[in-house]
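Sharing a structure below in structure tokens format, with a few things to ask.
What follows is part of the complex, with its chains left where they were.
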Amino acid sequence: MSGGDGGESTAAADPTYTASVVGGSGFTGGELLRLLYQHPEFSVVQATSRSKERKTVGHVHPNLRAMDLRFTSPAELEPVDVLFAATPHGVSMERIDAFREAADTVVDLSADFRLDSEAEYDEWYDGHSRPDLLAESEYALPELNRGNLPGADLIASGGCNATAAILGLKPLFDAEILAGDEQVVVDVKVGSSEGGAGGGDASSHPERSGIVRPYAPTGHRHEAEIEAFLGTSVSFTAHAVDMTRGASATCHVYPESPVSTGDLWGAYRDAYAEEPFMRTVAGGGGVYRYPEPKAVAGTNYGEVGFELDPGNRRVVVFSAIDNMMKGSAGQAVHAANLALGLDETAGLEFAGLHPVGAP
Amino acid sequence: MSGGDGGESTAAADPTYTASVVGGSGFTGGELLRLLYQHPEFSVVQATSRSKERKTVGHVHPNLRAMDLRFTSPAELEPVDVLFAATPHGVSMERIDAFREAADTVVDLSADFRLDSEAEYDEWYDGHSRPDLLAESEYALPELNRGNLPGADLIASGGCNATAAILGLKPLFDAEILAGDEQVVVDVKVGSSEGGAGGGDASSHPERSGIVRPYAPTGHRHEAEIEAFLGTSVSFTAHAVDMTRGASATCHVYPESPVSTGDLWGAYRDAYAEEPFMRTVAGGGGVYRYPEPKAVAGTNYGEVGFELDPGNRRVVVFSAIDNMMKGSAGQAVHAANLALGLDETAGLEFAGLHPVGAP
């Protein structure tokens, strides 16, 4: 279906591709539905949900009350051009054949196909049922590997915390400011939507509001992605803080050779000057002088920045994204745009809000 | 200028109208700039600011870092098709001749031209310097008076709290459920952006977070607008609560004659079934069963709903808008769309986010 009141005025012509969202009643599934509903090139023909079957999309996602669609069972998938899977980790690997039968292109937002080999997978997770597809699937973090995406038919969209860390650190490796054998501390702060819809006592408002709460202080599975795609080991620790959307990574690194602020600007300019969704924010005046999740809330933009600490021979790198967008649904649509040869920014132009509270 | 990365993919052709924003560094001004920047029919040629002259728009509004424009002095206005004035109350009446000289259409977001007569104005404010224009200007709350807007060249965009109250109550008067001589209590809860950028001690985060704070418990100036355009006296009280965007009005009314839930559904259906930005939400299941500001945060949508209290012969009416959008900048762009004969939803299609924190 075409985006009723929203889509008509923006779409120059009828949408070109049909799409479905498996797992549409979760937070990430809802974000996909929103993006596809207002995307000029997609029309959503199916959204599945086990728990909300037959409910309208708007019953669960109040921002989509205008969308004329009801959740259906995931057991019967309609044929589409692109299927987006927003299911819990482990589901996609079990259902991947059905997904690929239903759709020419599958974009999976779980961790199931992000790593390249069974050995890597087993180090961080518990047994993969379809290891044969690990090498075949394409990891999608366009700023890292957009060249691999055109024509890809099985895409594993990058994880939120990994995306934040990689976006911040990658330019330093590319510019050979870091060599890969230094200690890299990645201290992450994330919002409550990372826990997904539902969640237990720890996610209830009285227990979750106003917190700075360490969770998975070590051994977070996103370390696997960062290490796989950055080619270095990182010391990763995540904290839950009081926002709904957003992931902020502060990386503390110690280059072997002296580095100047000019070198750092150069590294980030080389990496992102041509990237439509990346901004470098480092100092300057005003209120927003470094990357902040709330400056990109609701958008597919990522902000990176840095400060040099000469006394400690340290570089502090900041990175901020909306975990629901650049960290999941936005990145998945970005990848689909590239896979299908569309304008890569299509459907992802929303600039964000100012002011916005706890996004 | 045309909306760089944002505008290109949505605009079918070059923008048709030039626009400027006077008072562009305030919150409302920033919201106008965002909407116009991504609007398919407008290009922004000037944004003025006394305090931020020569700074980039993105310096103040981090969501607009991609916008290639610097604030200029309000003393020199460039000729445009439409000038939006987002200045403090009292400024527009002093500068209105300059505004009208610079632009064919002026949309004022302050209270300066909202009331119809000097007598009404003097009852609530302190002396009007251009009373001759009060009758000439058109109040803009399209759901109330869209018929007056096509071709209007001096538009006074409705105030946020007044808009919330009027949208909730108007259908009851139109359906003659209320006659105008009943007591009407309007209990409003608003976010911190209503105070505008700046603000004193009471707006600082430590003092302002987590509050339910009565402000202007009686005699709020928006009472004037409500009374003028609804034709009834209301008992208005506003509270500041912990959100950034949003205005929620709960209206307690006591119809003289018995009224059924069906009557109420009928009244709201008659009023809003054809309105592109209005939704009626009254009961049903799920989490979002009545209007909530966070369900419309960042959008130009308004939600209204109600519940019947037979024991007290009361009807409780709920209304929720984003004060920065439907309550100011969105309403102003909506009015401009109508004044110029454009698709009234142009540039206002954003559906909002779910989940979103304190919007």
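Lettered A and B in written order, each chain numbered from 1.
The rule we apply is simple: contacts are C-beta pairs under 8 Å (C-beta built on N, C-alpha and C of every residue); 3 or more make two chains touch, one makes a residue touch a chain.
All of these numbers come straight from a predicted model, not from anything done at the bench.
Of the identical chains making up the complex, 2 are displayed, while the complete assembly in this file numbers 4 copies.
Basically, only the chains that are shown with their structure count from here on.
With each centre defined as the average position of its C-alpha atoms, the distance from chain A to chain B rounds to 33 Å. Interface residues of chain B, counted against chain A in their complex, comprise 5-7, 9-10, 12, 27, 30-31, 34, 37-38, 40, 55, 59-66, 191-193, 243-245, 276, 279, 281, 284-288, 292, 295-299, 324, 343, 345-346, 349-359.
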